[in-house]
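Quick one: the structure is below, questions incoming.
One chain of protein is taken out of this complex; the other chains stay put.
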Amino acid sequence: MNSHAAYTFLDLVGTFAFAISGAVAARQKRLDLFGIASIAFMVACGGGIVRDVCIGAVPPAGLSNWPYLATSLAACGVTLLAYPQVRRLRQPVLLFDAIGLGLFAVAGAQKSLAYGHSAELAILLGIVSAVGGGVMRDVLLSRVPAILEREIYASAALLGAAVQVGFTYAGWTAWWAPWLATLACVVLRLASLYFGWRLPAFAGRRECLARDGQ
Amino acid sequence: MNSHAAYTFLDLVGTFAFAISGAVAARQKRLDLFGIASIAFMVACGGGIVRDVCIGAVPPAGLSNWPYLATSLAACGVTLLAYPQVRRLRQPVLLFDAIGLGLFAVAGAQKSLAYGHSAELAILLGIVSAVGGGVMRDVLLSRVPAILEREIYASAALLGAAVQVGFTYAGWTAWWAPWLATLACVVLRLASLYFGWRLPAFAGRRECLARDGQ
Partner (left out) sequence: MNSHAAYTFLDLVGTFAFAISGAVAARQKRLDLFGIASIAFMVACGGGIVRDVCIGAVPPAGLSNWPYLATSLAACGVTLLAYPQVRRLRQPVLLFDAIGLGLFAVAGAQKSLAYGHSAELAILLGIVSAVGGGVMRDVLLSRVPAILEREIYASAALLGAAVQVGFTYAGWTAWWAPWLATLACVVLRLASLYFGWRLPAFAGRRECLARDGQ
């Protein structure tokens, strides 16, 4: 298996893991079959669709390449048929989710660079590719996006995308470069889960919670 | 009246029905005049705008063709001036909404095919055209989108878009083909309302509601 085939394979692994997280969240909210499939597909492909629209790669790959839709639906089927098992799989799901995060961040940054755009855009769209779907899931399920609260999640995507962009600007385009960038993201994400690292928040005194209005 | 003029006319009927549903929902949330008009316009045109952005048809027709805006504002005016009557009109509004759903699903699929895209994209964007505006309405009004819960709504749009794409691939491009596809969607939607058909959901035991985190 050459590098490109391996990357495509892992891209679908990431899609699968993200779709499972979407299907589980949608099932918990008691959505119907169509709702569950929609949320699963959106978590897996939503970020990439926004990225593609922003760099002018229309129609977006997530909507026009059938393997993404097929993988999402397969993840959805697995979740529904083996729900108790999937729910017990918290550790593996978090692992796959971290791998998906790293792959999507790096692939998103790489695609933006391949379209000739700047480093800043590549890093921002790498983050969007990786976390956009999860944000859409939370918005549709009417809750404040999990990634905006205190966890190293989007920050790990930022690291992966930035390392990949750095490698590309440094001229290191060997086959191992994107793998190393992906690894940086995955390791940071898993370490933060394991050690309970969090970004600082600024929970102040009670009065800070009073609404300021507009 | 030839086929194209009839289609344009019914497209505006769908816009009108969707805008009324948006205006009613916004008025119930006690939004102001501008908020009501915005939600009405977004329900009517939001899905089509996302579709156009995804197939590269910019600027989106909903934003640049004045009849859509004018029809939405007219629906908004009717809703506000005759609110008690409109509220009593539940049956006709549901009928028009079903017609709008069918027309938007079929027209959305057809437009994607006309831009040279694949069957999968056409079906997905047909659904998005038909239900996207309603999803935006629910997101803006901070509730879980109605279509993700147990009703045959997006599924009817899926049927309409799929029938239209099937006809086109089969080479059946006679004047009646889009009408038949629209009819399939409308009939499924109305039948599901009349007979109370629903998609399966998976409401499990209480423990299923516990949040999994991420």
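Chains: A and B, in written order; residue numbering restarts at 1 for each.
Quick note on the criterion: a contact is a pair of C-beta atoms (placed from the backbone, for glycine too) under 8 Å apart; a residue touches a chain by one contact, two chains touch by 3 or more.
As the structure is a computational prediction, the values presented were derived from the model and not from experiment.
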Task: Selected from A:Ala19, A:Ala75, A:Val135 or A:Val165 as touching the chain missing from the view - done: A:Val135
Open item on the list: Going by the contact rule already stated, which one of A:Leu81, A:Ala170 or A:Ala201 would touch the omitted chain in the full complex?
Closed with: A:Ala201
Open item on the list: List every residue of subunit B that touches the chain not included in the displayed model.
Closed with: 21, 24-36, 38-39, 49, 53, 56, 58-60, 63-64, 66, 69, 80, 83, 87, 90, 94, 97, 139-142, 146, 151, 153
Task: Touch list for subunit A against the chain that is not drawn - done: 53-56, 112, 117-118, 120-121, 124-125, 135, 139, 142-145, 147-151, 154-155, 158, 198-204, 208-214
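Criterion: only the chains that are shown with their structure count from here on.
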Task: Mean-CA-position distance for subunit B and subunit A (Å) - done: 29
